[in-house]
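Missing here is one protein chain; the remaining ones are kept as they sit in the complex.
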Amino acid sequence: MGMPDTYSYLGPTGTFTEAALAQVPEAAGKNWRSVNNVGEALDDVTSGRSVAAMIAIENSVEGGVSATQDALASIPNLRIIGEYLVKVQFALVARPGIELSDVHVINAHPVAYAQCRNWLEANLPTHGHIPSTSNVASALSLFDSDLADAAIAPPRIVEHHDLRLLAENIGDNQNAVTRFVLVGRNSALPAPTGADKTSIIAELPDDRSGALLELLEQFSTRGVNLSLLQSRPIGDALGRYRFVIDADGHVFDERVADALMGVRRFSPKVIFLGSYPRADRAPVEYVDRYDDEVFIEARDWLRSLISGEPEA
Amino acid sequence: MGMPDTYSYLGPTGTFTEAALAQVPEAAGKNWRSVNNVGEALDDVTSGRSVAAMIAIENSVEGGVSATQDALASIPNLRIIGEYLVKVQFALVARPGIELSDVHVINAHPVAYAQCRNWLEANLPTHGHIPSTSNVASALSLFDSDLADAAIAPPRIVEHHDLRLLAENIGDNQNAVTRFVLVGRNSALPAPTGADKTSIIAELPDDRSGALLELLEQFSTRGVNLSLLQSRPIGDALGRYRFVIDADGHVFDERVADALMGVRRFSPKVIFLGSYPRADRAPVEYVDRYDDEVFIEARDWLRSLISGEPEA
Amino acid sequence: MGMPDTYSYLGPTGTFTEAALAQVPEAAGKNWRSVNNVGEALDDVTSGRSVAAMIAIENSVEGGVSATQDALASIPNLRIIGEYLVKVQFALVARPGIELSDVHVINAHPVAYAQCRNWLEANLPTHGHIPSTSNVASALSLFDSDLADAAIAPPRIVEHHDLRLLAENIGDNQNAVTRFVLVGRNSALPAPTGADKTSIIAELPDDRSGALLELLEQFSTRGVNLSLLQSRPIGDALGRYRFVIDADGHVFDERVADALMGVRRFSPKVIFLGSYPRADRAPVEYVDRYDDEVFIEARDWLRSLISGEPEA
Partner (left out) sequence: MGMPDTYSYLGPTGTFTEAALAQVPEAAGKNWRSVNNVGEALDDVTSGRSVAAMIAIENSVEGGVSATQDALASIPNLRIIGEYLVKVQFALVARPGIELSDVHVINAHPVAYAQCRNWLEANLPTHGHIPSTSNVASALSLFDSDLADAAIAPPRIVEHHDLRLLAENIGDNQNAVTRFVLVGRNSALPAPTGADKTSIIAELPDDRSGALLELLEQFSTRGVNLSLLQSRPIGDALGRYRFVIDADGHVFDERVADALMGVRRFSPKVIFLGSYPRADRAPVEYVDRYDDEVFIEARDWLRSLISGEPEA
């Protein structure tokens, strides 16, 4: 079932994706394989080169999220096994001896550069920009050439390299967080923790205006709350959509299992992406009416009806 | 298990309720027990004096229907095992030798009398009215006294007694039909026929405006159509309601069973009244998406997800 | 506008319907016209013989309620203008000098008689029954003949006639209440009181299983609660239904008006029966989100969007 000691991530060392992988206890001390993009990372998993891959799923500054969602919708036998949040913080770093007043040219990944525009305009209004291939390559370039005087990089870069922080938290959005998921292959599900999430991708049966409501009723009638709901054009025809859905709870919870069966019956195509612990470890809240015992009791009740036993 | 050869019905011989019982093949040649009202009929069943009782459930001209619904909601262990429709037709009958022009006084049950008002005003504008205790007692009274010249009764009365029809179809509503149900005790359910009905009574969890919608979604999300929906105040507190519901299909149908479990989980109190063949024998229509196999397939799918098997 | 000083009711003097009419301040001191049934009462209104008629709409012991609902659905230009509750209490009455131990034969309307069965079986197990045309005619018959020794009647009968109470509250259901409505013609609506009710009858567009849900969503999306919901077969074809609906609030309330327009657009046929004060005078409860000002603000907002003004 794949190399038990290899994990793939969007590299190189120092990226936000690597920071997400650093949160995975099982990955500690294993082989970490740096790759160039999401496609390569998922290939590693399906081919067995890696046991799992860390990929950005929401709000990424390191690559397209809709590409990730489309990949999960089209590559079979993948399974999300964990969720991780990384605060997106940018720092301006330089070689020792360089002061902020010395900075004229900055090396930065174009997406990171765009996200620090306000700070740069206020503090370095006349600087030049040299692009890099990643948020780490920008910093490493400072050792290879002196074209740039400073680089935009994750702040932890200074723990690994002989660089100094010229400024911290220079991103425009101080609350930016990227959500990552660890993706493995079809295999045993992570045990429920009480603070779990279940991800699916489901197509609507057709374009009639009530179809989406019926899909969502599969969850609401079982008391299951959704934390993500995103339409994506299917692409094979105009006006057809699939929905990327994160539901509170684990497929081992009766209410989630029942909702998933409802979705399976309703939807022409549904992909189960996994049940896994939430990054924020916040226990799932739901009303008592949808407790496991209530589902079990209802099944017992139905069984007794069908068998013709007197009601309790 | 009750006297296997006794059936109770609202008598006496000749009522519409007896006509309903005459439609029951199993009751042919058995002991038919005539009772005075619904309460007595259901008592016969719960006490074991009768194997089943025929009672009006909708549009009755022989007694209150809401009393029937309330009785079914409060007496445990009853089960509807069949549904029957009887066309409500009234005739004006008299002793041999009496002509319409001889009629000055009419004996009639007050409810039947009210339903023939238009015909009476047009044809006998100056008649008098003597009330009777039933739609049959009116006709029988003609043999006991000559206070009345004619009686309002079901037309079949002339098959059993020496009476003649003075006028047929004298009711104001030519399409009037009463719906009856045959009620027995908790026992083996009638086998599904493909043209079945399932009856329940369910309370709403509370008075919030969305509760009824959530109850109905339990049916709509499984593609189950309703043919009866009736609110009834519960009576123990202001503003609380229960609903009398007839759903298309049999509890042995996967979609109905799943909907009932959903109702059981949602509703603080639900009473299963039975699954039984529809009186009109019209096959239940539903979209393929809610076929038994779809439910079985969804269960298999869920089982494979949980066991960690690769998806087909 | 009809005879301004005549009100019709199901008579004769002393019925529960008359007790309902006695609750109407406007009817005090006017001409009260006693009629024989609901059809006659509504005819009085449409023909202009009466300004209004009192009729039972739920739980009646004096006539069929579904007939009332069907009449309201088919006779145009009627309008409910008030709602009244009457406690259904039965008494056993007799001429002066008669004791309970003297009673062998009882005169009673068949429906009332059926509702006192438990008391009669316990206290007069061997009595005979003579039927009457109404709950009052039973008592009056005691003055015309001595065939019966006592009668079942509303307890207030002793206020009008020289009769004595042998027993009170002899009905099986101690909490029985009949709901009446006062029906007039299309005309100015009663002013809102904050404790109002709006009644309609609406057909569903077709038999698809989601149609009822869509009808109810017209109310729930405006925060309007329902206190009555009753399916009735339309009668012109199998499987088509109309719904009798009581909604909390007055058509002068923005949320009710908006819901009614939604129903009008959705339903192939909708009949507005009126907005009128609730019998229980309980103020309508609803969440602030559906207050009149919210509707007005939303209209202003839309108007500013359409006119291209900047948002506030």
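Letters A, B and C mark the chains as written, and numbering starts fresh at 1 in each.
The working rule: a residue touches a chain if its C-beta (ideal position, glycine included) is under 8 Å from a C-beta of that chain, and two chains touch if they have at least 3 such contacts.
Everything quoted here is computed from the prediction, not taken from an experiment.
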**Report entry** Of A:22, A:75 or A:229, the residue in touch with the unshown chain
**Finding:** A:229
Report summary line: It is residues of chain C that touch the chain not shown, namely 76-77, 186-189, 205, 214, 217-218, 220-222, 251-252, 257, 260-262, 264-266, 272, 289-290, 294-295, 297-299, 301-302, 305-306, 308-311
Report task. State which residues belonging to chain A touch the missing partner chain. Result -> 36-40, 58-59, 61, 63-67, 109-111, 113-115, 117-118, 129, 131-134, 137, 172, 175, 207-210, 212-213, 216-217, 219-220, 223-231, 235, 238-239, 241, 243, 280, 282
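Everything that follows uses one rule, which is that only the chains that are shown with their structure count from here on.
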**Report entry** Fraction-based call for chain B against chain A, same above half, different below
**Finding:** same
Requested in this report: With centres defined as the mean of C-alpha atoms, identify the chain lying farthest from chain C.
Outcome: A
Query raised in the report: If you average the Cα atoms of chain A and of chain C to get two centres, how far apart are those centres in Å?
Result: 60
Requested in this report: Starting from the mean Cα coordinates of chain B and chain C, work out the distance between those two points in Å.
Outcome: 23
**Report entry** For chain B, residues that touch 2 or more chains besides their own
**Finding:** 217, 220
